[in-house]
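Quick notes on the structure that follows.
Shown here: the complex without one of its protein chains, the others still in place.
So, chain A:
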Amino acid sequence: MGLTRRGLMTVAGAGTVGGTLLGGCAMGGGNDDSDSAEGDVNTANPLGVKEDAPLEVVIFNGGFGEEYAKAHEAMYKERYPKAEIKHSATQKIQEAMQPRFVAGDVPDVLNNSGGFQIDFNGLVSQGSLADLGPLLDAPTLDDPKVKVRDTLQPGIVEMGTYDGRFLSLNYAYSAYGIWYSAKLFADKGWQYPRTWDAMIALCKQIKAAGIAPWTYPGVHARYMSWPILAAAGKLGGLDVLKAIDNLEPNAWKHEAVRTAADAFYQLAADGLVQPGAEGMDHIQAQTEWSRGKAAFYSSGSWLENEQKAVTPPDFRMAVSPVPSLSTGDRLPFEAIRGAGSEPFVVPAKAKNLRGGLEYLRVMLSKRGASDFTTRVNSLTSVRGATSSTPAPGLTSVTKLLDAAGTNTFTWLYNSYYRKLEREFVNAACADMFAKRINAQQFVDRCQQAADEIARDSSVKKYKRA
């Protein structure tokens, strides 16, 4: 048979089709035959861990690094010497993990955090996460009479709960407030203001001294939505924030939110924010702040660790609550936003699901938590676990939380509907602090965005009680 053009095409076609079949499918196939390892449940082993089952832990290699996790893994290994532990760390959780979720080949513990975390709305609505409820009701490692649930900071359980199931453990605990250099303030004789009027007055003094009163990351302007919402919550009570979380109509247009937005708009309108901040990212803005070019910066308590390399030795980093907007605020000045961060999950299809829960129990022991706090200068969601050598910022955070007592609060819309904060509120903040819109337009824009999410049938909705 001679070689014809058509013959050649047939060969080529067959090859291509064969390739397609061999290529496999990105959407995976269903294989639900994976049984999770189980051991006997008894008082020494309340979660029924199989002692020789291997455990895979994937850590987000961000501000906290991965060394703390290696320490936790060593503690797990002490309890289960026969268990082989596989550790890995990455910054791009989503890219590394998404195909593994589809294939059902998931790790047993996943630290789903950072800018490239997997969207929780997607994980939850697609049933990819295991219920961590048994962990909450298990006894702690430190005291068999105390349940894990009762050692957690307020709000941790609520924050990780979706539709009544506790799916995500936020291991680190961050206090959010206004940060400044205690040294700078002591040198200049400035006092942190307790009311907004005092804040504006002080800002004018700071500006006169040749320092920009505020700076903020224009690219991630949502950082400035935190003090706005905190002030609104303190002014109007926590129902204001719950309404926002529940995407209620006109939640953002509540008088308290508008008043708070207006107060912060005044910073921009009176020229009290650093010129050029609208074009900076968080690293650029924080560096300006650390170098003493600006006095106030809104952030969470990871800031100290993040700025470690550029903070002058005698900076004395300190944090305070957002000032009260009126004398009739529902919550006292000391009330602050305290919220979990660094979410840890156990995938529903984990091969060693019980080992995953046990690993979290090890993390939540006094020893595990204190080790974390000492290493990375951040609190954990375990109450009372402190550092043996606290840095100035952490000392300030601890004082702040002690003063707040039971008056800590947070909102959840950002973890329910990531896009609402990361894109929409972020954009509205960027526009307001660059004076492209005013406070009224700001709340209108946020409301419009919330309504858009509420209407979007492709987004699963959650209800905060």
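Definition applied: contacts are C-beta pairs under 8 Å (C-beta built on N, C-alpha and C of every residue); 3 or more make two chains touch, one makes a residue touch a chain; residues count from 1.
What we mean here is this: contacts and distances are computed from a predicted model.
Engineer: One chain isn't displayed here; going by UniProt, is it "Ubiquinone biosynthesis accessory factor UbiJ", "TonB-dependent receptor", "Sugar ABC transporter permease" or "HPr kinase"?
Structural biologist: "Sugar ABC transporter permease"
Engineer: So one chain is hidden, and I want to know which residue out of A:45, A:125 or A:326 touches that hidden chain in the complete assembly.
Structural biologist: In the full complex, the listed residue that touches the missing chain is A:125.
Engineer: Thinking of the whole complex, not just what is shown, which of A:276, A:312, A:384 or A:405 touches the missing chain?
Structural biologist: Of all options in A:276, A:312, A:384 or A:405, contact with the hidden chain holds for A:276.
Engineer: Check the options A:75, A:102, A:269 or A:391 and report the residue that touches the missing chain.
Structural biologist: Hidden-chain contact among the options goes to A:102.
Engineer: Among the options A:83, A:219 or A:382, which residue touches the chain absent from this view?
Structural biologist: A:219
Engineer: Mind listing the chain A residues that contact the chain we can't see here?
Structural biologist: 1-3, 8, 11-12, 15-20, 22-30, 94-95, 98, 101-102, 104, 116, 118-119, 121-123, 125-128, 218-219, 221, 274-281, 284, 288, 293, 418-419, 422-423, 426-427, 430-431, 434, 436, 458-459
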